[in-house]
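Before we start, here is the structure in question, set down as structure tokens.
One protein chain is absent from this view; the other protein chains keep their places.
On to chain A.
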Amino acid sequence: MLRYVLGRLWQSAILLLLVSFIGFVVLSLAPGGPLSQFALSPGMTQEQLDRIAEQMGLNRPVIIQYLEWLRHMLAGNWGVSYRDGQPVLKIIGSHLFATLLLMVTSTILAVSIGSTIGIVSAIRRGSVFDYTMTVLAMVALSIPTFWFGLVAIYVFSLNLGWFPAGNMYTAGDGSILDYARHLVLPAMVLALVDLAIWSRYMRTATLNVINQDFVRTARAKGLPRRRVLFKHIVGNALIPMITLAGLQLPTLLGGALVTETVFTWPGMGRLFLDSLGYSDYPVVMGLLMTSAIFVVIGNLAADLTIALIDPRVRLE
């Protein structure tokens, strides 16, 4: 087990190194660069731009810039943003809170409601409930999030006035209740799509289990319905879900760009887009590495969890 984990970590380190190198080079090759936003400014001359580039070290060869970045990174120094001069880790940290608040809330909603719908649909396959949920899930999956977002704002904010039209909290307030009020619409919108996905997966996973021999055996030996459902059916149906959850972990941290934009939520998705737009290399690289690390961790965690709960799987 330990050997397996160490092996995986070693592979991951190489993978991360590769990701960072490719990311850095591709970023540097993109047209524009951090100074292009200033090139359009009144009175800017090439001479002044060259001076700034030199001060920022942007005139050095890409490979040198990369090695420099890597050296600092390995020493725990993720650099400072070109835009506001703040340390990259601090910037990521401040956006991470907003993203986690939104994503964790919506994921809890999506997983709990979605799984329940999936299980019930599978057990009552072919019922009116099953068909209704299937249709609704298809609708939810095929309509873009921004549309849901705008409709939610239109109905619940502009017309009914129940919830604010956006933002994470009211400037000057910021109580827990205030956060909660702001959280309802975006979390609901975001959960809707995830919920549809989870319900579909859960339905399929449950169906795969429901006709297995061991379920029939459990029923045949007279176990109570409830026990068969929760212990034998749901328990086994959850196994593929864990892999799915592991893959979802980085998404959780990556934020939801569209929802964040519609509801002016200051999360990671918007940070990534903004940083990319301004060619804020240190922040973009920081975000890239963070999400790469979480992809690796998520996968590893999912594999290990499966090994723990599924006696059929052995890690060697």
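Everything that follows uses one rule, which is that a residue touches a chain if its C-beta (ideal position, glycine included) is under 8 Å from a C-beta of that chain, and two chains touch if they have at least 3 such contacts; residues count from 1.
As a working rule, contacts and distances are computed from a predicted model.
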UniProt protein name of the chain not shown, from "Metal-dependent hydrolase", "Peptide ABC transporter substrate-binding protein", "Pyruvate dehydrogenase E1 component subunit beta" or "RNA polymerase subunit sigma-24": "Peptide ABC transporter substrate-binding protein"
Touching residue (missing chain; options A:V262, A:L287 or A:A302): A:V262
Listed residues A:L27, A:I119 or A:M168, member touching the removed chain: A:M168
Touch criterion as defined above, residue of A:M1, A:L17 or A:M56 at the omitted chain: A:M56
Contacts of chain A with the absent chain, listed as residue ranges: 31-33, 35-45, 48, 51-52, 55-56, 80-81, 83-86, 91, 94-95, 98, 150, 153, 157-158, 164-168, 171-172, 261-264, 266-267, 270-271, 273-274
